[in-house]
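Take a look at the following structure, please.
Note that one protein chain of the assembly has been removed; the remaining protein chains are unaltered in position.
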Amino acid sequence: MFHLLRRRLFTALPTLAAVIILSFGLMRVAPGGPFDGERPLDPATRDALMATYGLDRPLPEQIGLYLWRLAHGDFGPSLVYRDFSVTDLIAKGLPVSLTLGGWALLLAFVLGLAAGIIAAARSGTAIDRAIMFATTVLTALPSFVVGPLLALLFGLRLGWLPVSGWADGDAAHLVLPVIALALPYAGAIAKLARAGLASVLAQDHIRAARSRGLSATRILIVHALRPALVPVASYLGPAAAGLLTGAVVIETVFGLPGLGRYFVQGALNRDYPLVLGVVVIYATLIVLFNLIADLTYGWLDPRTRDA
Amino acid sequence: MTVFAAEGLTVDIGGRRIVHGIDCAIPAGRCLALVGESGSGKSQSCFAPFGLSVGVAGGSAILNGEQLVGASEARLRRLRGRDVGFVFQQPLTALTPHLTVGKMLSEAWRQAGAPRPGRAEMVAALERVGIEQAADRLDQYPHRLSGGQRQRVAIAMAIAHRPKLLVADEPTTALDAVLRADMMRLLDRLRAEEGMAMLLVSHDLASVADHADEALVLRDGRMIEAGPAPMLLRAPTSDYARALIAASPRLTDPPPPLGPVGPPLIEASGVSVSFERPGWRRGRVTAVDDAALTIAEGEALALVGRSGSGKSTLGRAIARLGPIDAGAVRFAGAPLPDRKAMRPADRAALQPVFQDPIASLDPLWRVADVIAEPLRNLQPDLDAAAVAAKVAAALAEVDLDPALADRRPAALSGGQAQRIAIARALIASPKMLLLDEATSALDTLVAGTVLDLLGRLQRTRGLSILMITHDLAVARRLCHRVAVIDAGRIIEEGPMEAVISAPRHTVTQKLVAASA
Partner (left out) sequence: MRLSLPLCLVALIALTALLGPFLIHWPYDAIDWNAVRAEPFAAGHVMGTDSVGRDLLARTLVGTRVTLGVATAAALVALIVGVAWGAVGGWCGGRIDEAMMRIVDALYALPFMFVVILLMVVFGRSILLVFIGIGLVEWLTMARVVRGQVLTLKNRPFALAAEAAGARPFAIVARHILPNLAGVAIAYLLLTVPQVVMIESFLSFLGLGVQEPMTSLGILIKDGADDMDVAPHALFLPGMVLIAILVCLTIAGEKLRDRMTA
């Protein structure tokens, strides 16, 4: 258990460092820079700008300087949004993305778990087959199809909910993006939960529990559910990554000022510090979710504590 | 008073009849043994009436005056929690992995309507089934317990609600040979103390005869013979029961004839093997420690030990099929090359047969290709007709139909698969066979015929054999000498009859007692 955590931490930090260095290097070898706008700058101004942002120094020095500043919470200045530092932009975008992603994760978990448990409890019946077909369709639906469809139906045709904008986190503005983001993940979680439960329910200790006269509900909840959630927990890391990347699309579709839009804009404009800042934040979040998933294993299945 | 009675009890699975009518009655405090090979329907007969299998029960099965056949699941569930307790074959998987022993025990108690038990009561319950340091065990998860301890916890839970009937499905089969007698004594004692009736399911007629009052022999779902257990064992009336008893070897049987022995073939000395410690702790665990073995031409040596004693590791190290840290192995006077340097010709002289017959054969290969595999490496230029002829000869030598050559392993029975593994070993013309628990996964009758086949091959081909087993009685059917291994060290060695009649070491004494 502690071994696992220690190992994860040991891989997490180099991973973060690798992400930063890789992204940094990639952006620098790219042809074209942030100041190659439509109107060419005169060389003197361009050099001055490069010097201001430290872009004229050798690459390792730039990386070192960046890491040093990062350790002090300074993501550097944005090259395109001249009046803002990257830290400011992240501070603006991150709450939006976290709110969206957090609610979507919660919805996906609750919905997926409920569907998975019902399907497993009614295994082999029409209910089971219907749920499983629905989850397959859900996982195969790209959020950029679901998003516009939901917006068309509930926003434009029925007029129940606003279709775009953030409005300072107004709940009504969140409903459609959260649903569009959550549905594919709810489907995946339902599948994993059902498969996990089905394999646990076929094990000997379930028959032993039945032989002691325990009720079906008690067996499902007390004796089967926890180990069955191990695959769901290990999906948490990839799901977090997926929710974040999926959010890029959802933020575009619903016009939300989240981190994903800054990333795409930053990448297209070659705004290095902004792109790097977002990548660092995302990588940290993914590593964090993997750690949380690892922590839950020991509780879900005590056998892994000794491994 | 009769606790459980069956009349014309049948079991159907998917519309197919598995059990064709069983009649029996168990009075309070008595034990009935249901004996049969795998697939005889013995487990189905005792689980289906209680709703614990996919099988559908028919006829009549009455527990404590209540008809089980046709009863609703809710009714059966209440009965399971009140009048009957179950003990299963696999103690390793019978306990819920994420609940502590105390939680499960307390749950078993409360579902029977009793108030939440105090710690002292639970400790007493565990001590009653022979668990040491019971107070500590209450807070432990099952995976920290040994197989024997887990089976004891399972028994404690099965009798927590003081059932009138205890159904025990092969309760000792998965346990170490040495523990089996202890476990049976525990069940006997609890039965006497509680006045429970007991339904004991077993594949081994001889071993249950001491514990059961009545025995019932099943074959292909039909009753073959029934009667008082000691009488059935001593004077069986059916051919089948007679064959079953004959096939399960006892140490009291007369010693079998064995072939002549020549000069030494294998000389292993100073063999040590260690593995990296599992988990996060660093360091290595010693599996075999400075072991020495000699096997002569035409001689069969039994390497006997409890599970985890290092017997398989030592056997594989000598045969160059497993890791080895140190030690010299000489074969016919010359040093045997290292595992990576073994050429096909070296391999051919020393062929293994493993425990799990089906897993020993590549599921995608035809039987003919499986048997011919050593030839492919040994004599790559042999033409197809010559290979086919040799494969047919090998199949004949192990008493199998040549038509099996076109089958895939999935379509074989366990006994057929093991004979094919033996044919594959023989086709290389080996001087020695390594038998790694080669008969312990087989049914009693099948295991008996495979043992007979091996004995015949050993005599006709003058083969040397290293037989790894936990069962002295089985080893005695084949082997001249025995070496007993415990905790990686060879603790006793000598001629088979001498060791059995006068075991010196306590582990050997226990192994002898377990096979007696």
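Going by the order they are written in, the chains are A and B; count residues from 1 in each one.
Note that a contact is a pair of C-beta atoms (placed from the backbone, for glycine too) under 8 Å apart; a residue touches a chain by one contact, two chains touch by 3 or more.
Since the structure is predicted, the reported quantities are computational estimates derived from the model, not experimental observations.
Checked against the full complex, the one of B:G102, B:G327, B:P374 or B:G488 touching the unshown chain is B:P374. When the omitted chain is restored, the residue from B:P91, B:P352 or B:G415 that touches it is B:P352. Considering the full assembly, B:R343 is the residue among B:R185, B:R284, B:R343 or B:R456 that touches the omitted chain. Across the interface with the omitted chain, chain B contributes residues 319, 321, 342-345, 347-348, 350-352, 354-356, 359-364, 373-374, 376-378, 421, 424-425, 428. Although one chain is not drawn, its touching partners on chain A can still be listed: residues 11-12, 14-15, 18-19, 22-23, 26-27, 29-30, 136-137, 139-142, 144-145, 147-149, 152, 156, 237-238, 241, 244-245, 248-249, 252-253, 263-264, 267-268, 270, 275, 278-279, 282-283, 286-287, 290.
Everything that follows uses one rule, which is that only the chains that are shown with their structure count from here on.
Averaged C-alpha coordinates put the centre of chain A at 50 Å from the centre of chain B.
The touching residues of chain B, counted against chain A in their complex, run 50-52, 77-82, 85-86, 88, 90, 93-99, 107-108, 111-112, 141, 143-144, 154, 157-158, 161, 278-280.
Chain contact summary for the complex, chain A toward chain B: residues 2-3, 203-205, 207-215, 222-223, 226-227, 300-303, 306-307.
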